[in-house]
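First the structure, then my questions, so here it is.
Yeah, one chain of the complex is gone here, protein chain that is, but the others are all in their spots.
Note that the chains are named A, B, C, D and E in the order they appear, and that numbering of residues resets to 1 at the start of each chain.
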Amino acid sequence: MASIHIPWQERPKDCKDILWRHTDNPIIERDAIPSSNSIFNSAVVPFQDGFAGVFRCDNKAVQMNIFAGFSKNGLDWEIEHDPIKFKEGNTQMIQSDYKYDPRVTFIEDRYWISWCNGYHGPTIGIGYTFDFKEFFQCENAFLPFNRNGVLFPQKIDGKYAMLSRPSDNGHTQFGDIYISYSPDMKYWGEHRCVMKTTPFELSAWQCAKIGAGPVPILVNEGWLMFYHGVINTCNGFRYSMGAAILDRDNPDQVKYRTQPYLLSPQTQYECVGDVPNVVFPCAALHSEEEDRVAVYYGAADTVTAVAYGRLSEIVKFTIENSI
Amino acid sequence: MASIHIPWQERPKDCKDILWRHTDNPIIERDAIPSSNSIFNSAVVPFQDGFAGVFRCDNKAVQMNIFAGFSKNGLDWEIEHDPIKFKEGNTQMIQSDYKYDPRVTFIEDRYWISWCNGYHGPTIGIGYTFDFKEFFQCENAFLPFNRNGVLFPQKIDGKYAMLSRPSDNGHTQFGDIYISYSPDMKYWGEHRCVMKTTPFELSAWQCAKIGAGPVPILVNEGWLMFYHGVINTCNGFRYSMGAAILDRDNPDQVKYRTQPYLLSPQTQYECVGDVPNVVFPCAALHSEEEDRVAVYYGAADTVTAVAYGRLSEIVKFTIENSI
Amino acid sequence: MASIHIPWQERPKDCKDILWRHTDNPIIERDAIPSSNSIFNSAVVPFQDGFAGVFRCDNKAVQMNIFAGFSKNGLDWEIEHDPIKFKEGNTQMIQSDYKYDPRVTFIEDRYWISWCNGYHGPTIGIGYTFDFKEFFQCENAFLPFNRNGVLFPQKIDGKYAMLSRPSDNGHTQFGDIYISYSPDMKYWGEHRCVMKTTPFELSAWQCAKIGAGPVPILVNEGWLMFYHGVINTCNGFRYSMGAAILDRDNPDQVKYRTQPYLLSPQTQYECVGDVPNVVFPCAALHSEEEDRVAVYYGAADTVTAVAYGRLSEIVKFTIENSI
Amino acid sequence: MASIHIPWQERPKDCKDILWRHTDNPIIERDAIPSSNSIFNSAVVPFQDGFAGVFRCDNKAVQMNIFAGFSKNGLDWEIEHDPIKFKEGNTQMIQSDYKYDPRVTFIEDRYWISWCNGYHGPTIGIGYTFDFKEFFQCENAFLPFNRNGVLFPQKIDGKYAMLSRPSDNGHTQFGDIYISYSPDMKYWGEHRCVMKTTPFELSAWQCAKIGAGPVPILVNEGWLMFYHGVINTCNGFRYSMGAAILDRDNPDQVKYRTQPYLLSPQTQYECVGDVPNVVFPCAALHSEEEDRVAVYYGAADTVTAVAYGRLSEIVKFTIENSI
Amino acid sequence: MASIHIPWQERPKDCKDILWRHTDNPIIERDAIPSSNSIFNSAVVPFQDGFAGVFRCDNKAVQMNIFAGFSKNGLDWEIEHDPIKFKEGNTQMIQSDYKYDPRVTFIEDRYWISWCNGYHGPTIGIGYTFDFKEFFQCENAFLPFNRNGVLFPQKIDGKYAMLSRPSDNGHTQFGDIYISYSPDMKYWGEHRCVMKTTPFELSAWQCAKIGAGPVPILVNEGWLMFYHGVINTCNGFRYSMGAAILDRDNPDQVKYRTQPYLLSPQTQYECVGDVPNVVFPCAALHSEEEDRVAVYYGAADTVTAVAYGRLSEIVKFTIENSI
Partner (left out) sequence: MASIHIPWQERPKDCKDILWRHTDNPIIERDAIPSSNSIFNSAVVPFQDGFAGVFRCDNKAVQMNIFAGFSKNGLDWEIEHDPIKFKEGNTQMIQSDYKYDPRVTFIEDRYWISWCNGYHGPTIGIGYTFDFKEFFQCENAFLPFNRNGVLFPQKIDGKYAMLSRPSDNGHTQFGDIYISYSPDMKYWGEHRCVMKTTPFELSAWQCAKIGAGPVPILVNEGWLMFYHGVINTCNGFRYSMGAAILDRDNPDQVKYRTQPYLLSPQTQYECVGDVPNVVFPCAALHSEEEDRVAVYYGAADTVTAVAYGRLSEIVKFTIENSI
């Protein structure tokens, strides 16, 4: 990855925000592949001399599935026109009524993918690939009902670790972030509550439900976790983005957590679309040496956008504005 | 009708959609008559050397009523400033707390109008006119609660036939399409279920409720029925448009039905307005010889818009993309 | 019917109620036939030298169906062990996922049965029999969703007339009584609202929903209609019984209606059972010359009970205690 | 106030509306102070040689608080960067989990402020200032749950008078306007219902809930009260603005009330934002001699906007279009 | 009151409960007066050489009203057959759609009555009598929506003090106890929260809502307040009774509060009736010298019952089992 540069734009003049939007957002339009109604809530990683990704493309029947894609610069993407076809991983094939909201991370020797998998309701599907061409599906991590399963990019205490948000089978009114561990990506346990919603008076944008977003980034202070928070307004849910820092060794310990949001729906493409007022981060590319991060997020459940920030500033802001 | 041309624009270059929007949408603005808050969900038919229509105009007290209107070209409309005043048809005058979402069709010797009639809640009102000047109101077709009553343009097996969507008295969470028959436009029976919502996994845009739209069009394959489908998102209902083909003689038999939508809310006037994210078709003009159809639909419960398509393509698409 | 006596017990001493309970209630226990979980909400009529009836027997899978039964004295019943099997009446066989809450009445030459029929949700099924052995099923009277369809025992202005309670497909929170007419028991129209729920302050026991009960009885003052009324307490619905008198010729006109209930759940068998606190009348035998009426009602959705009263007193009470 | 001119723009040509929007709306953007997520639902009054105001600024944690601000022309505002800090008024300090939706009026010797105060849920907080620098907090007027407390600008029959809207502790589905009186701004009583929601058929924009807006204006015909009304659409609440005239001496008597709305959400800044489709008036500047009024309203719960009208026309319209 | 003995029975052998039931409960049956459907949630006080009371009698239309009654021994009651007719107290007559759940207490020179008064929803009505024959109605204490208004039996710091439970207008899902003060029984202020529901894990019987019951009793440790607590089971609300001790001078300070209930619905008359599983205390007679208390409570919203206890034991238990 040494010679690859992640997408980047400098902070606009007069802008004092911690995260700022890519000027040509959305970077992926709703109809970027022929069948798609919308492309959003997707994940990207460095891959070979560029980037690869797994994209949520709802088709025009509004069926939800995940698709592989490739890019040289992280902004212009070629997305496959057919959804990923999985082969058997560590088990026989698991029923999958739908797949959405993927995350991707590289651990040891392969790229692991987690997503919301339709198995008698939403739960966390797991798969892997070595090359983004051949994909293998493993056991679901959990019983339904669960969403927003996000793997840590390395084992912790010798075990795989995953964040998730247990919930119910509809438009869930509640949701907190938990962590679970597995010795083998097949059996999961040691479930711990990591972070709950906030009291309305303390930080209303994250008072209804919260869920992990991109794969956590290891920084000096611990695990930097971008996450989404939801407020239930009289006209529906509004999804914004914040950040937290979890303890490196015991990531169920929250060290810091932003009271203000980092990004909330304010632009036309975030406020108007299939589901208005949604900013939903699912991936982040970062460069430690350049002190840069590019956060990929779904906007209005319709398109894909990018926001930029300085890693060091985000960490500092999270510490200084912690609840 | 021979010499009258229905509104038409050719498919834009690079557009591969089955339906495409009129470039000057909306064709009727919300304040097209002095009293109106919004004009949408309206019906038009060929009439004399042009077109006539019945329009839903909500006034600034947001009272719902239907108005007559006339047009030479089907795009520029003169709408009466006063709502339709009905005289007694086949019964004494029926209570009508409100009227909305009209459909119009010509059968035998007159233009029949059906609408959602406020009688202790929504049910299906029926009326007729010979000239769009004098209107007569008949018995309500059904008990409350019902909406989206759509007559077939000819008798079937000697009886009038009507599609409708039984429901409840609020923001109905469910709704399927039924058919009923009448020997006399007064007594109705032989109620049959025609088409139900789809499983979320199969076609989510029509998984919450569905309702008939324009008067069905007789094509070689059967009755072409445009309809609306609704998905219940976490930020409210989203209304899209699809098509089905019903058996000519037994129209409670669905032969084909689009898994993808034909049109969904994507433009500013469909996404932003009194009720965001609504595409709601209520009428269609077609020319068999020219292979054209112009679908009239309400947008965002605020304005009226038109979309065009080729009849033959729509039928082919419906067959090839059927559930 | 001259020589047949309807069931009867004199009013107990010190009792001042308009209706009083049979001392050996319930007259039909929940397990009166081998398969039954509960027998309630059932209808009886004079038949030959005794009585016949159609009974709602839920089996131990809690499937709802209707069964024929016979009695010499109206109190001791032999109920068939198998549900009624219908043959085709005025149409091909209608789908019937379940049948419950039957009413029976004799018109002209046969016994007509109406019940709540499961056709994509509850609606009103209609059938007839000449002998309670051979049964014929006709078209459903209405679109779903409807319950408590009750036929008048004679034609009105040359047409069949039916009361019903349009509603939705769950544990309906609302419900008013309507009337509809049919020239032929196949097509129905002229739907009119008869009677609505009352304001909480005026008569709370009938403020949530109401529905017709037994077949109306023609008395001098008009049609005597027993009906059930429901209050929604913090611990669920409570069903009581009242009476109204409808105009003889225009039965959508309510002349009188009891502000107090006539009977409410107060005994063990009415208060404790599968659904606590339910008194639900479905039939009434009456003798004009003896000035007697015996009302059959389901208790706690579990058993069948009888209450007695004097026709003249009930009419007088209804007039004097009218809302 | 003689030499101070309230903000004003003449009615645009071809515009026939009673209220028309300021051409450079919104006058206050969401990020007008560094910490703010949104600035809306705010109040202004003439003050010294210009204007002062109390502004609802939600910060980026979406905490709600009120801020002082000053303006020479009523359009360009300098808002303090820190929220108002109250000192003890007529009691020890009252708990205040949040403050929002302020109103301001001058009575006798000081400026009184009322707002929605978080005390175990929303209720009406009261405070005063002489100079918009030093602020004093008094007893809450009422028990929770209440919102939209609006003081009359003078005593009535020797007592302070306040409009309010009792409600519950969530996204209230109902709400009517009441009036209460106090001899001392500490103890309140003589609670009377002033104005309720309208039947859906009569005026749907105000059928779900209503609440007082700006401080009432004394005109010849009585108290001119702008208020908001809410309709519950299938995609959430829509807030519009109307006007009523209350009796001068017995302001619980409504003399006139607009059936049509005066302003409804139609522009981009009213339709798109944190809570779409909200027009929410909280203040009005008026000049009797110039026959002008400038209404300040929150738009989409995000920004602050102004609309203009002629006092005499508004009164005339209210009388002529009264329900 | 010296020579009058309050009702009493000794604790049964083997009973270790703090409160024990009267052996002949219920002491007032549902039909104790001719018009009544149920008599419950009522209040009694010592009066002349016996006792007087104000009783909630719902009639057979389930209209709610309050009736005066008298008793020599506190157990056998003569209740008036007509509801109390109020004259004007400190204001013109207040609208009263219904009256229920009265409390009575003597302060200074008269008996004050508070009840749930129907004024556009439930709020707290206030009245007084000197002789239980002539009654006077005052201003409602609060805006709607409120229930369970209970006056303290003496002024506190020179002001009348009242407990109440603000809520909404339906089957309220929440409810805490507040206190308010008035200099004159007309204007009320200084509203403070006294006591909230408990976390489910801590004391589930009072986790959904709580409300004050009888008039508080002054004991050495402060004000002994019996109250009801509610748990929301999957089959509805269950109402039990507990006790708290409030600070004598600052009664918004809770000194002790029972974690266990004192009485919960366990007998047939508490578990079966119009609203199953309700124990609802509204009055208590006590004798300090005899160390006795008799608590009057409504059972199953149907009948009136009594439980006995030792004042000293109750206080001790409350202190030792406090949360």
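Observations, loosely collected:
Heads up, the rule we're going with is that a contact is a pair of C-beta atoms (placed from the backbone, for glycine too) under 8 Å apart; a residue touches a chain by one contact, two chains touch by 3 or more.
None of these values were measured; they are calculated from a predicted model.
Remark: the absent chain touches shown chains A, C, E in the intact complex. For the chain left out of this panel, the touching residue among A:Tyr128, A:Trp188 or A:Tyr297 is A:Trp188. Screening A:Tyr178, A:Tyr261, A:Phe280 or A:Tyr297 against the full complex identifies A:Tyr178 as the residue touching the chain left out. Remark: the omitted chain is touched by one listed residue; of C:Ser42, C:Ser240 or C:Asn277 this is C:Asn277.
Taking the whole complex into account, chain A touches the unshown chain at residues 91, 119-120, 123, 139-146, 164, 166-169, 174, 176, 178, 180-184, 186-191, 193, 196. Chain E meets the missing chain through residues 16, 200-205, 231-236, 238, 259-261, 264-266, 268, 271-272, 276-277. Touching the omitted chain from chain C are residues 30, 34, 37, 58-64, 97-98, 118, 171, 235-237, 272-278, 301.
The working rule: only the chains that are shown with their structure count from here on.
Interface note: chain B and chain C, two copies of one sequence, contact each other through mostly matching residue numbers (shared numbers exceed half of all numbers used).
With centres set at the average Cα position, the gap from chain A to chain C is 59 Å.
Separation between the centroids of chain A and chain B, computed from CA atoms only, is 41 Å.
Within chain A, the positions touching two or more other chains are listed as 235-236, 272, 276-277. In terms of inter-chain touching, the protein chains here follow a pattern that is not a line, ring, star or complete graph.
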